[in-house]
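Sharing a structure with you now.
All protein chains but one are shown at their positions in the complex.
The chains carry the letters A and B, assigned in the order they are written, with residues numbered from 1 in each.
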Amino acid sequence: MTARRAWEPPFIQPHRHDVSPFGRRGVDDDIQGAIAGVDIETLIDRWGSPLFVASEGRLRENVRRIREAFASRYPDVVHGWSYKTNYLGAICRILHQEGSWAEVVSAFEYEKARALGVPGPRILFNGPHKPRAILERASAEGARLHVDHLDELATIESIARDRGTVIPVTLRLNFDTGHTEPWSRFGFNIESGQAYEAAVRVKASPHLVLTGLHSHIGTFILEPRAYGEQVRRMAGFMAELEGEGHDAITSLDIGGGLPSRNALQGIYLPPEQAVPSIDSYAVAVCGALERAFADRPRERWPTLIFESGRAVVDDAVSLVASVVGTKRLPDGRRAVVLDAGVNSMLTALWYDHPVRLTRPVPGAPEETVLYGPLCMNIDVMRRQVRLPPLAVGDRLVFNPAGAYNNTQWMQFIEYRPAVALVGEDGGHSLIRAAETLEDVCRPERMPAHLQTGDGTR
Amino acid sequence: MNAPLPFDRGWRRWTVGITGMNAIPDNPGPGLAVARCLRAAGFDGRIVGLGYEPLDAGLYHGGLCDAAYLMPYPAVGAEAQRARLGEIQLAERLDFVIPCLDAELTTFVDNQAALRAMGIGSLLPDRRQLAARAKDNLVALCERLGLPVPRTKVATNPAFFDTCESDGWRFPLVVKGPYYDAAVARDPAEASRAFARIAAQWGYPVLVQEFVRGYEVNLTAIGDGDGGMIAPVMMRKRALTDKGKAWAGVAISDPELEALAAKLIEGLRWRGPLEVEAMRSDEGLYLIEINPRFPAWTYLTHGVGRNLPEALLRLAAGERLAEPVPPAPGVMFIRYAEELIVSPDSFRLIMVDGALNAAPAAAPSRPSRMFG
Partner (left out) sequence: MSTGTQRVLGELLAVGRLQAFAVSAKGFAFDPRTGQSFSINETGVRTLELLVETGDVARAVERLAADCEVPAEVVEGAVTAFVHQLGRYLA
């Protein structure tokens, strides 16, 4: 197998004046042979490639650090674990053990949180589609309902009326912070008066009571001041309502959107330079809260809820992929085909995930395109990354890869890979098995008249 | 402040790394002008040109640069920049570095302490000061310091331009990138095109600024880090290239501009070179941009007797600076193009080794790894 290394097909590449051969040079000895202390080959031997690997230690450390950033600056803080970011049961369980509530956005997620044993009152129920049946269940179980539109409000009211009870609700708000593009399709707009109207509607109903305000300003927010402005706007709206005799608001939920150390496409500098520290967000949020509530007694400060997902889980999960083929593109770039593509790591469409080799590979690093296994042009894991000449069987580690992949991955022409967990004691276990033909076909049904026929006539 | 700068040798004999060696005639980087200022000030140490592209003219300018190296783009990150400067340092023993490009300031600022530990000094702002003057923070800064600034907003979506008039934004508008590039757009279609072009090259945020009718005035100076402004030089463009860059300019004396810059430097406690761009309109003076580096027209500072690159090195060397000579309004510069002759070997060395005329102490550590 050593000759394989020495052989690289002959190649000639014309120079371009605007492309520096040194321009993309990073740090060449960027090797990662282990995840949380466990040799990657050991993990692949056990569960195959590609493989997602989660680090329990990193996950716990992340959530503690992020919660502490806020809790050390504000008296009453709740972290809601954003299920959609990664709702593998083991991941959720770890975060619930750490004291995080469940933040869910659909009937499925609600049911999953309950199945994991999360009590209703520790579930934050967001999302624009909550069918009546799940609202009936969630309200009976004491979950916090975050209302997205007036029709939903009417459904909740009718449930309460039927039961002869009062259901507390939180209104989702949207507004322009001046720093981010407003997500105006969710919740009630402040500037247009919709939010005020919704609050008046709640107040007028004998079956509803407004206890919370919620908003989510976007995703991968790189400007901490956007959160400061968000808090200022929410607290202003809260004071306006309270000033008009509405019931006291007991919680402010600022949503999520905190970035991880991933490289969002379209941001010039790498994450090390572009992504502010979690503390700078906590300073912006808690500083704005303190200013907003300076003139009221501490016991009347609302609970601060934040729903960070990406910043908690992203770098706690890696994706290990293996080279299955190599080629030269007609324009001269090296290309590599991997066994994992955007089917497993959909976020590669928006992020240039940092990637490392698991062991040193000799040879000159060059711009390389990393393709996945799909027969589709969009299946690109990295459009350009400097790597030495790779060969079949070489492994690459993508990290961060924990946010939105184990939930958005697709079963398109391939099986979804296994997910392993490296425990704090260095032990490793499977938390989701690789899919099999049986898994994929289980929900299918064959009508009687199609029971036979295999293409041979 | 780990390794002290070599005061014993005197700044005139330092080895100084300078970036911004690109010099496309209608839009040159500031590096060559900075190097010329140093030579004009009697600097006889070594100047090491640090370039990003193989046709950065300064790399081949033997009269100005004694050696030249290609650097990784700032987009690759601070670690890559540090690693490359570490390699260069083995050969060159740089005493000081003058970054001259907006896009690289963040990585140089983040690397300040690490470079100092390698023996490379610099005179730069800190991360907080750098961020405070960024284009998306300019309005907040000006509000804090009570300075007039045109209405500016971060635009994340070109759809903004279709509805912005209802929010009181009147065309023409100026669309700006986070580091470079600005375009005056007369209608939503032009603005959307500029938005797409700028976002594709420089990423986000893209800024939208109210257009101020009037003429542009510029000032360059050094902040001493304690709030003091050193040797301001002011200029008005007299003739523009197609890209809106000055190809001729004249030194002016505008006390209001000087006061505005002094207030900025004091308010930020700015450390290092900077350029202030302002618009003078019928209503007064508006700040439109602060660049954290010397401008391309830096050679005019030598022309008016306030050689700023020289002052920078003197300051770094701990010298007490003499009172600057009075500014000399009326002194002009006219930029012209000149061809450099580049030998095939020079171009080959830049392309293959990423280094030209490296000091003999040590060759670059991995010269041939770029190619198979």
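Odds and ends about this structure:
Just so we're on the same page, a contact is a pair of C-beta atoms (placed from the backbone, for glycine too) under 8 Å apart; a residue touches a chain by one contact, two chains touch by 3 or more.
This one's a predicted model, so the numbers in the text were calculated from it and none came from an experiment.
In the whole complex the chain that is left out makes contact with A, B. Although one chain is not drawn, its touching partners on chain B can still be listed: residues 344, 347-348, 351-353, 367-368, 370-372.
What chain A contributes to its contact with the hidden chain is residues 3, 6-15, 21, 328, 364.
Rule of thumb we're sticking to: only the chains that are shown with their structure count from here on.
Every residue of chain A that touches chain B in the complex is listed here, in rising order: 8, 11, 15, 17-28, 178-181, 223, 225, 266-270, 272-273, 363-366, 389.
By the touch criterion stated above, chain B contacts chain A in their complex at residues 51-55, 70-80, 83-84, 103, 106-107, 110, 136, 140, 153-154, 156-157, 178-179, 199, 202-204, 351-352, 354, 366, 368-372.
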